[in-house]
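Every protein chain except one is present and positioned as in the full complex.
What follows is chain A.
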């Protein structure tokens, strides 16, 4: 009986509430914050947050080295020239070479390294050769064929591809001189691994950073190099741009007033200047005597009469 009374009471309460509650209005009110959120979302169609942000905050690059390069480029010419005292320019040039390797070339080089390893495994399986003869030879030749394709695609020195073609000829020969094939493949593999090491951006960045560690200078540059080393795969283009900017920044002193600069200990090879550049009084003669004219108002300092590019072509 009590249960029935409760049930009747609840039904009456429900009915009474129906007369005083406006659920539709309550729902509309409860959904109002959602409509405000929808308004915020709709603003995506008319607002450009990237443009707004870039108008306030200087554009940041993913590469710490590129941010560093921009900061360096913004310094006065005298400061940039003096940076040549401690900048590891040769190591940075290696960073640039590694950074400018095209992704397709890098992939082909990696495939070449793996392919050579597989070919060596097959060639070293001497027992298999005696037992299976032609099959193993055929497999080895196919692996070397692929390695030749990868060598061409990787931009590696053509000599590697020619060596592989010679090895293929040996492998196809009636007398399967697998000892010679193994030795020659091993030599090619050593060269290719060295080539890959030289073009590994992370390695090049680490090498440049280690030069700075040895000299105890330039903490900000060293940290930028180390930061980019950890992300080198994704930011190679920015790293290449960074090194080009650094190289340009410490080379171009056209129109600069360097009259009060202390140039002692600064490697000046490759520095470019113009008629408007003012050199310290005790350096002016040496600079003029050791520079070659490149254009109407452009000179480059060269101690041995060669440009930096000409010297690089000889090595």
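The rule is simple: a residue touches a chain if its C-beta (ideal position, glycine included) is under 8 Å from a C-beta of that chain, and two chains touch if they have at least 3 such contacts; residues count from 1.
The working rule: contacts and distances are computed from a predicted model.
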For this session: Pick, from "Response regulator receiver protein", "Fumarate reductase iron-sulfur subunit", "Putrescine-binding periplasmic protein" or "RNA polymerase sigma-70 factor (ECF subfamily)", the protein name that UniProt gives for the chain of this complex that is not shown.
Result: "RNA polymerase sigma-70 factor (ECF subfamily)"
Exercise. What is the set of chain A residues that contact the non-displayed chain in the whole complex?
Worked result: 22, 24-25, 28-29, 32-33, 35-36, 38-49, 51-58, 60, 67-68, 71-72, 75, 78-80, 82-83, 218-221, 223
